[in-house]
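With one protein chain removed, the remaining protein chains of the complex are shown where they sit.
The block that comes next holds chain A.
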């Protein structure tokens, strides 16, 4: 026995030098994914996972999507899953709601949410209210998605932000992604949700690449609806925003941190149900609040946040009135100089933060 063990141990001691060699492992280069591709991936994975999911809208199939968001999906899934519709939002939104009631899981794409106004009766009266009106009998697992808010030079009838309008209605869930990770996680959660969900994307963000963390590359990456994310930690002031203005807030925060002001930037991700716990906890920490949105001020997302802060425990922690930075209270003008000044810019956010902090 001892002879055998001696035989085994000696070679092991000789090879132990080899075993001690470590292989060096470097982290893979960060994957950059545009918001467009993230939404595409999210829809692709959900279409693959559940055959009841289908996409319908104008130009989604053969044209690969008006903004190329659904590129490649028609080639992969065919006519039965990716459906081109005529230019009648009221018509195809109604068809989608009916399909959802019958048990399918449609994704109804509006070319922009401005056109959803044509179909808003279907979205609100047929989709949003049904689960309640039926006493819980009839669910409508539908997703309405499309670009929302201002674009570039498309003037009054094509630049409205619908976050406040849809956020007003009980029965709807409303999400507003900012970056690629948000977009993929939220669209997947929206499709898997059994309630009507409105996904307010942003046309100007479609082409912007963001770093895609490894967990977002998984096929089951979901972002819970109703949970905000703190994009940047800070101590002096809380800045709450959703969709494209989150990027502007982060830029403003970077500029202000050079002056010694640390802003806590919260990306709401969900408009309805709003994550007030995160916002309240942050306000209780920083004692100041600025809300930033692209929509109109009256009855807007910022107005709701301020009202709820006032009604909740965080009010006692405020050292100054909360300030809302919003789009100008006019229909979006066409001339570039007027348009640029009608949406919140980085300088407007910095001005509001300084005004709140009294510096």
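Criterion: a contact is a pair of C-beta atoms (placed from the backbone, for glycine too) under 8 Å apart; a residue touches a chain by one contact, two chains touch by 3 or more; residues count from 1.
Note that contacts and distances are computed from a predicted model.
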Note = Answering from "Transcription factor PRE6-like", "Dehydrogenase E1 component domain-containing protein", "N-alpha-acetyltransferase 35, NatC auxiliary subunit" or "Anaphase-promoting complex subunit 5": the UniProt protein name of the missing subunit is "Dehydrogenase E1 component domain-containing protein"
Remark   = Given A:155, A:230, A:255 or A:320, the correct residue touching the omitted chain is A:155
Ask   = Which one, A:75, A:219, A:336 or A:355, makes contact with the chain that was left out?
value = A:336
Remark   = The listed residue (A:114, A:130, A:148 or A:180) that touches the chain absent from the view is A:114
Ask   = Which parts of chain A are in contact with the chain that was left out?
value = 87-88, 114-115, 117-118, 151-158, 331, 333-338
